[in-house]
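In this view, the complex is presented without one of its protein chains, the others remaining in place.
Up next, chain A:
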Amino acid sequence: MLRLILAEDSVLLRAGLTELLTRGGHQVLAAVGSAEELVRAVEAQRPDAVVTDVRMPPGFRDEGLRAALELRAQDPSLPVLVLSQYVATAYATQLLTGASAGGLGYLLKDRVGEVAEFLDALRQVAEGRTVIDPEVVRVLLSRQSEDRPLARLTPREREVLTLMASGLNNQALAARLFITEAAVVKHASSIFMKLDLDATEGNRRVLAVLAHLSGQEAEA
């Protein structure tokens, strides 16, 4: 069971998400409607993880995302799951740039309909992993110019990377792609090699995605 704080300005969704999270066996310490309240609630209640919307009052821009970044700056180990209406990779990039010890997630709001997957993603984030919405990753991978490291990946490797970015572990990945775990490991090491990632480093899945996203950042 996770002790959560939820920030979502739509009353309808706030109620729905609270119900969903409670049914998922978690405890919602506070469900708030603005970024300011979110920061205050987190400081007061020290939750296990935060679930927040991007667009929130007062400006209805990216206040939720900014609040999340602020909270992470104060406590880098705080797991944060951001829910967004936008596929826009700029938001995910902003969130992941400077990623630290705690888990991070960027999911489209549609994803909450897939209750089991959503709860699983939340669990992974709480465990310190990084989860990025498959749709966002798909957009990221769909168009790559030839000079990017990601262009060197085979279609199968991209598929594996997409699923890795979604937070799946090797076992789940193998099951999803109907291949053996050994094959997943082989693909993964090939991906890491092609992306020039040091195999000894920690959370390589995150780094793989980050490498890509920062490439996107440079382009933007």
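Everything below uses one rule, namely that a residue touches a chain if its C-beta (ideal position, glycine included) is under 8 Å from a C-beta of that chain, and two chains touch if they have at least 3 such contacts; residues count from 1.
One rule holds in what follows: contacts and distances are computed from a predicted model.
Visitor: Of the candidate names "Acetolactate synthase", "Branched-chain amino acid ABC transporter permease", "Electron transfer flavoprotein subunit alpha/FixB family protein" or "histidine kinase", which one corresponds to the UniProt protein name of the undepicted chain?
Guide: Record says "histidine kinase".
Visitor: Give the residue, chosen from A:55, A:129 or A:187, that touches the chain omitted from the document.
Guide: That would be A:55, which touches the missing chain.
Visitor: Decide which residue listed in A:43, A:70, A:114 or A:127 touches the omitted chain of the complex.
Guide: A:114
Visitor: Which chain A residues touch the hidden chain?
Guide: 10, 12-13, 16-17, 19-20, 23, 55, 60-62, 85-91, 94, 109-110, 112-116, 118, 139-140, 142-143, 145, 216, 219-220
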